[in-house]
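After the structure tokens below, expect a handful of questions from me.
Note that this complex is displayed minus one protein chain, with the remaining chains in position.
For subunit A:
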């Protein structure tokens, strides 16, 4: 049944490429769609996994990689912290089911972030638990890099959350 998801995603991206000329527009669209999914998916994730609140960005990044990715895509990216401040993390995917049937990007679509939807999902989900973050693709196998790497940068300090609580 994962095939249908992968094929549907492919069709979605293909259609967006027909609708928009510029790669950047397609990327933005994918990110926006992903955001809409993320703000809803987070509650499904929390309801089903019954995880406790994460106490640090590091725990949050681990949670995304080990529990959420596993639950929804069946893969477990590895996590590494890429800043001394402790608010930048990388998720390295060596297997990405969404690109199972994609060899490489066509020449005219060289700056397309094929899986940008995922970035939007992560960003939307984090926002709903009051964590502002920037999520982008740092490396992409489809573009010839060795691995696929998603970078998450948490924007606000965790302590600020206390004042934002409802």
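The rule is simple: a contact is a pair of C-beta atoms (placed from the backbone, for glycine too) under 8 Å apart; a residue touches a chain by one contact, two chains touch by 3 or more; residues count from 1.
FYI, contacts and distances are computed from a predicted model.
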Undepicted complex member, UniProt protein name, chosen from "Trafficking protein particle complex subunit", "GOLD domain-containing protein", "RT30 protein" or "Transcription factor TGA1": "Trafficking protein particle complex subunit"
Listed residues A:16, A:105 or A:128, member touching the removed chain: A:128
Touching the absent chain when the full complex is considered, from A:50, A:84 or A:107: A:50
Contacts of subunit A with the absent chain, listed as residue ranges: 39-44, 46-48, 50, 53, 128-130, 165-166
